[in-house]
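With one protein chain withheld, the remaining protein chains of the complex are depicted in position.
Take a look at chain A:
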């Protein structure tokens, strides 16, 4: 398919389990389309060159930086954003709950990206040595917390989840 500059084409974007028909220009970033076309403003934009990690979403199971992807590339992909984390009844995801308990956020700007980055790895976190966990979380800038709360939160999320399961 050849798309001219300025021309809009309709793509099917699967975001948080809902398929949207979205008209996009070829150069529109996934981060912009999520925020401004779909109104999913939980995905934040910190640098637009892939360095800070704020805009991290999950694309087909893997964390990815939404500012480094064009929306037009993503027909057929499964995109998950921070808005998908809490349960339908509103209960916070164990990761979200853990960030709250461990003061893993201050201004909250990097938080959605931190959560989506940690989602595929938090089940393994309790077994990881501190340096390994910090290394797994690196590439994600938080300018407020000094990271200790984030490290503690990711490490403790699986336990919170297991506790909830046991209570059911």
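Basically, contacts are C-beta pairs under 8 Å (C-beta built on N, C-alpha and C of every residue); 3 or more make two chains touch, one makes a residue touch a chain; residues count from 1.
Here is the rule we go by: contacts and distances are computed from a predicted model.
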Which one, "Sulfite:cytochrome C oxidoreductase subunit b", "Rod shape-determining protein MreD", "Dehydrogenase" or "ABC transporter permease", is the UniProt name for the chain you do not see? "Dehydrogenase"
For a quick check of understanding: of A:11, A:30, A:69 or A:115, which residue touches the chain that isn't displayed? A:115
Chain A residues touching the chain left out here are 6, 25, 27-28, 35-36, 39-49, 51-52, 54, 81-83, 85-86, 92, 96, 99-101, 103, 105-112, 115, 130-131, 133-135, 137-151
